[in-house]
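Take a look at the structure below.
A single protein chain has been omitted; all remaining protein chains appear in their positions.
Up next, chain A:
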Amino acid sequence: MKQHSAMKPTNFPLKTITVMAIILSVIGIMTTAFKARVSPGGNPESSKMKRDSLASVQAFMDVYKVLMSPRCMNCHPAGEAPLQGDDSHIHIMNVQRGKDGTGLYSAKCSNCHQPTNVPGEHTPPGNPKWQLPPGDMKMVFQGKTARQLAMQIMDYNQNGHKNKEQLLEHAHDTLVKAAWNMGEGRTPPPLTHEEFVAAWNKWIETGGYAPAE
């Protein structure tokens, strides 16, 4: 052991330098990738975020709980029909997404979904912007793992072409906020809107990291 330890000083610098170089290269590549993902469509260098992968992933897991709740997921379906109810069953009336996400023919969303909620249980909830994501960018939540959804949201070409500022603002969108005002008989998302905004902001501001699979 003594002899082995004694040999270390001669081998240490070369091995260490090699290993460190590899580690630093990997970190460098990852950092660039994450920065690009955090500021989709924007200038990554302009961001002054304090990067923290653990805090970021932890915050996203709260975000994920909300996005996968029926109040959000029902309008981000994997298929062409919206979902309904706390059990996320397929929307009655054979309603379809249509090209722009506002429905088809005489079954357009705003034909029943008014600018405000209709009183009573299980009546159509309302919002002036009621619609699904458009056919050319479906922004599917249903069936996505936390990692898949985080990657999708951070991809400018899959998130409705939103840059970082637009993503942060999106948490305050009237249609997003409608999830917490869905009328009678519908369970709200598991966090309050304020808690959701805090988690959303923290996730993005700390680097927008995607959880591991």
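Throughout what follows, a contact is a pair of C-beta atoms (placed from the backbone, for glycine too) under 8 Å apart; a residue touches a chain by one contact, two chains touch by 3 or more; residues count from 1.
The rule is simple: contacts and distances are computed from a predicted model.
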UniProt protein name of the chain not shown, from "(2Fe-2S)-binding protein", "Mannose permease IID component", "U32 family peptidase" or "Competence protein ComFA": "(2Fe-2S)-binding protein"
Contact partner of the left-out chain, one of A:72, A:107 or A:140: A:107
Chain not shown, touching residues in chain A: 92-96, 104-108, 110-112, 114-115, 118, 120, 122-124
